[in-house]
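The other protein chains are all here in position, but one chain of the complex has been omitted.
For chain A:
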Amino acid sequence: MQRKKRIIYFVTLSSNASVVLRQAINESLSNEVLIFFDLDGSRVLDKRYLLELKEKESDDLEFLLQSAIDSGVKLYGCQMNVMFKQGLDCIDNVELAGVATFLDLAYEADAILSY
């Protein structure tokens, strides 16, 4: 059986999250997909930020995140979060990770794409 390719997305801007999540969900049909959210990108994993979006009647992102999780996409938030003084209050199924974790996974990746 052919080995699944591993694709890693590195997202530093929250405004790119929707595009990446859509692409990741699509790619997850035939590949192993991981997304690292860093700096401003990590905001999208925070429950408070998603609640703010919901109040603005924009819950697309929450739906996309859940769809990605359901599709087997692995989501990682930056351990060294700088966006929230109180720390990230992540949605379920998100792992906090640092550079060491990224490198371990990236060494075995077939493609790394930054957004």
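Remarks
Just so we're on the same page, a contact is a pair of C-beta atoms (placed from the backbone, for glycine too) under 8 Å apart; a residue touches a chain by one contact, two chains touch by 3 or more; residues count from 1.
Here, contacts and distances are computed from a predicted model.
Of the candidates "Cytochrome C biogenesis protein ResB", "Peroxiredoxin family protein", "UGSC family (Seleno)protein" or "Molybdenum transport system permease", the chain left out of this view carries the UniProt protein name "Peroxiredoxin family protein". In the full complex, chain A touches the hidden chain at residues 10, 12-13, 15, 38-41, 82-83, 85, 98-100, 102-103, 106-107, 109, 112, 114.
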